[in-house]
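With one protein chain removed, the remaining protein chains of the complex are shown where they sit.
For chain A:
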Amino acid sequence: MRRFLLIAVPYTWLLALFLAPFVIVFKISLSDIALAIPPYTPTLDLGAGWEGIKTFFSGLDFENFVWLTQDDLYWKAYLSSLKIAVISTAFTLMIGYPIAYGLARSPEEWRPTLMMLIILPFWTSFLIRVYSWMGILSQEGFLNQFLLWTGLINEPLIILNTSIAVYIGIVYTYLPFMILPIYATLDRLDESLIEAAEDLGCSRLSAFWLITVPLSKNGIAAGSFLVFIPALGEFVIPSLLGGSRTLMIGKVLWEEFFSNRDWPVAGAVAIVLLLILVIPIVLFQRNQQKQAEAEQ
């Protein structure tokens, strides 16, 4: 009985915060659009008794999910989101790995300061940081003014409202999530392993590829998932920096919900996004578990 009570607490938590909202969204995705408050039908009328429950369930169908396959906007948005998430994860890794490596190799007394510099941006609002990128990237922005001043370009570059701006925004925002797990694995790496590799005939570079990279694999995987998962459903960055031409599923979801007021389709979009995300999340969890087992 006591054991039951003990596990009941976290399960109640999960039920209230995850399962209940999910069931509600799932129900909305099976409903039909209606000019009402709330803007969908059917609604459950328990006052009508058994008959009411029967009409409620007969009103639910998978129409909206079928609709998602019929209009090519949706699958294009999913694919485009996947592409943007994959490419920006790759860029984040390319930039984050050297930073994590440098951090792990830096003198001990410098590390807290350097770590602070990486975490510091989190202390200001995410929204303000994205807005400030608009100020940097716009045609009259700091970047263009600087490049014009140096004479590298004659005409301002158009970066804002293109997918490049979205990549910059995502890489900038999620870089710490890549750096920290990689740093954690590199920090634990025994320096004598690199010396042993060099002793056995490796150059510095081949020792890096043959020893350092494989041994930081877990950090790379953890960091990549931590960037990829939120980047896939990202809404704020593409809508502020990407302009109207950048297609991402987060933006489509927002438009269905607020512009179209089509809650059932928006619900279906959200459910499919969740299913797409469950795959990398499960992979991520398995990676974490494997890592924990390897350490025992």
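Going forward, a contact is a pair of C-beta atoms (placed from the backbone, for glycine too) under 8 Å apart; a residue touches a chain by one contact, two chains touch by 3 or more; residues count from 1.
The rule is short, and it goes like this: contacts and distances are computed from a predicted model.
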Item to check | "Thiolase family protein", "Spermidine/putrescine import ATP-binding protein PotA", "Xanthine dehydrogenase iron-sulfur subunit" or "OB-fold domain-containing protein" - which is the UniProt name of the missing chain | outcome: "Spermidine/putrescine import ATP-binding protein PotA"
Item to check | Which residue of A:Thr55, A:Thr124, A:Ser203 or A:Asn260 touches the chain not shown here | outcome: A:Ser203
Checklist outcome for this item: Given A:Leu137, A:Ile211 or A:Leu253, the correct residue touching the omitted chain is A:Ile211
Checklist entry - Which of these, A:Thr150, A:Ser192, A:Ser244 or A:Ser259, touches the one chain of the complex that we don't see? => result A:Ser192
Item to check | Sites on chain A contacted by the missing partner chain, in the whole complex | outcome: 190, 192-193, 195-203, 206, 210-211, 214-215, 217
